[in-house]
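Not every chain of the complex is shown here; the ones you see sit where they belong.
In order of appearance the chains are A, B and C, and numbering begins at 1 in each one.
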């Protein structure tokens, strides 16, 4: 068929090298009624890859709640959309870029950020905020400094330059990620609800435009894991190469695309993400139930020697495909040209229902679109609960520390709980001029000028909880995210999830996955929120060992009045400190247990969703009504750490008495959920108590802010448990992350 | 003996070089139309001691592989000169 | 009062600057496209922050050749106020409208944080509304904010009272003598690394940046009223102190 030299003739063994199974190859033969061309095999292999087809996860994802009164667009488009009032919508999504970031941390992170940004502005929304969720091996692992520095510089390098504020995120260190780090990137954009763009190609004869950077050999088969030694023999040049991000071009793409989309000329638009030109064209055709024909001779190339196979599969960054109304191509081209971007007609929409590509006058690909999408394999992978369980917690062997202040100082200086400022100070959190609450608190809060309201957003997952119990652990992830949003004064709207797991071919991983989905579903139902977008990342294994299951939850909430939000920092002396909700004496799963004793117990903290919701909604209501403007949830590190964080953020001390039932360390460092600390000015204290009583939320006045020390006593006995100055508390807290990045961090040994 | 080493680290030919592209564009807009391509790399100048040229070469090659170049996206070369001083 | 905010390819803070000047301060604002050699009759020009042309070769190196910069230089030569913020400061240095250059932060990292600035002189278009010695809290966000300049030029800057802003708690980036912002010899062109446009909105925390932008009103009314004499006198007075 093609005049271009064939690299290999197509047979079963080549199909295997492309990651297709014998059965899958047979299905391809049946669909085509002939042997596929080399290019067609490439197209099938990427479209049917786990990454593009969700073949192992699709049967489970359907269990997630995907609709609701606020949902304008659920899963299925480039990103999801929710109604935020005033005729406006928020578009958001989280996505993984794990493997590339392990290979080349800087470029892996940049291209991760670039990719998720494109998913947002293709929907017509201006990206306004980025979050990132990062997981590395243990803090003292030899590769951690290199990976941490590279990833953080990459996230910042792209976001800062492209001009979108990075307002929050999370960073975790755990030996379980030492061979497979996680880099999950989130972007949120804002758009008028009636101007949301969807990517369904339509209109026989409408031209297809290629916009943005030229195509090179970047990341060919990045999505489908190429395993072909022949390629290397053929030529060194054939090796798949790392993608490099170009934030400057992306910046121009954003401006140009938003300008084009403000007009009335575009039918559909889609970025070229994983599997590049192929998947973007096929997905648009599939959504619109049309065919598409591409003339590969017109693809702008970085190197003339690219083969049609490479053009179809290249993952070069900063490229988009547009379907434009016939006759309007010039208007569109002119805008892109003014922004200095390549814009070329490369094909058209057809009524054939086929994905067709021609090269030098010959047809190299002709496949029914449905065969690539709807007919893609879908697997019910075997599921098997693990047979071994961690040992239940036996507290008798774990001596309570004599010096609880020192224990708190050590906890604050631990890699998990220390200040993240070394990370987020490398990110521009100001650009856009809407950041009401930036990084350093719970959720970030970004104003929406068009409505006078604001959006709160956070990413959370405690993978230690998930490893102990995927069902409960995932509920915790949703609930912690919700709490982080509630305490800023926002009402949770919807989530986007990034499900990072090991190989789906392992029954135990599929069990974790399935249980995590159930946990996410039940938590979402309890909170009346939907999952509107997300991403599944399987095969996070090294040498047969899977990462801890990590269903990262990105949650977005709505603040009605941007002037009514709360921060973590204590406002000053004389405020009454209240605890909303109540804890149990439980240490299971806590940061304290693992740091100090090196054990976890056999289950995470208990979950009480009704109590979570009551406490959260009370707190949110108090903030929205202007009663309190300082709130912080209790999460990793427990009550004492949460109090210390409020003192450190505000540079003000507090003197409190806490209930102790049994061990003091459990009261101070246990991680029971459904608890929120608020600080209320003296005049508002009564209101807090009355509203808590009316809403049935346990509410206890613990003490007052003031001075320069954190003093925590036991309520019943009056014994002082913790007494530390702000300087003492922050000594290690401030410096640990820089020490990790510079390879100077030495982990203390657990004492037992 | 003292040596002066110049290490050249350049983006691999097939890797996108946004910086080089930008330099070429700028040169064009300044009227230097004769420029066909620009690529931007790093120059690392090292002053170091060593027994002889071969020994230095082996060490510098190791430095390049371990630290100075990222071979996933970059190539390197170096030149060794005996230092005058 | 009408401002022009230049839009280079890769400018990021251009819209934020226009928001600060227009919505918050209530002045008129027009955007000036990099490709047009025209300042559209504005009273003052801002070169905003961002990554013009990706800052790929050197910060500001490519932007200085934009057609609009010819018009900006002309505006500056005739005494019109020009403010360069962050990338804008870098561009002004590259263009030779301000002395020195901005190089990589000593930390080798991008740094985004609040800083405290000390106003060193009121004798510039963008400090005329301040008191010398006044402390302003304004954020920085840059990777190349370390100001360097030759020895002789540095002494001249100091002697002539053209160091407009200094980091009050020590330079976070290694800048010579903690310099955060400088002026040209007439005082009408000022560049600074911190972002006053990101410190104007009550809701977002801090409003110390307003006085920098509002200074231009004072400067222009001095110039209009007394002619250049008033500002020249102020300039001379502050220099003789220095």
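Keep this in mind: a residue touches a chain if its C-beta (ideal position, glycine included) is under 8 Å from a C-beta of that chain, and two chains touch if they have at least 3 such contacts.
Just so it is clear, the structure is predicted and the values come from calculations on it, not from any experiment.
**Q** Summarise the composition of the whole complex in this file as a formula built from the shown labels.
**A** A x1, B x2, C x1
The definition used in the following text is that only the chains that are shown with their structure count from here on.
**Q** Averaging only over C-alpha atoms, locate the centres of subunit A and subunit C and give their separation in whole Å.
**A** Those two chain centres are 37 Å apart.
**Q** In subunit B, what residues contact two or more other chains?
**A** In subunit B, residues 18, 22 touch at least two other chains, as defined above.
**Q** Which residue numbers or ranges of subunit C touch two or more of the other chains?
**A** 53-54, 56
**Q** Please output the residues of subunit B touching subunit A within their complex, sorted ascending.
**A** Contacts found on subunit B: 11-18, 22, 70, 72-73.
**Q** Quick one: in the complex, what on subunit A touches subunit B?
**A** Counting only subunit A, the residues touching subunit B are 103-104, 107, 213, 216-218, 237, 241-244, 246, 248-249, 302-303, 316-317.
**Q** Would you pull the subunit B residues touching subunit C in the complex into a rising list?
**A** Going through subunit B, the ones touching subunit C are 18-19, 22-23, 26, 29-30, 40.
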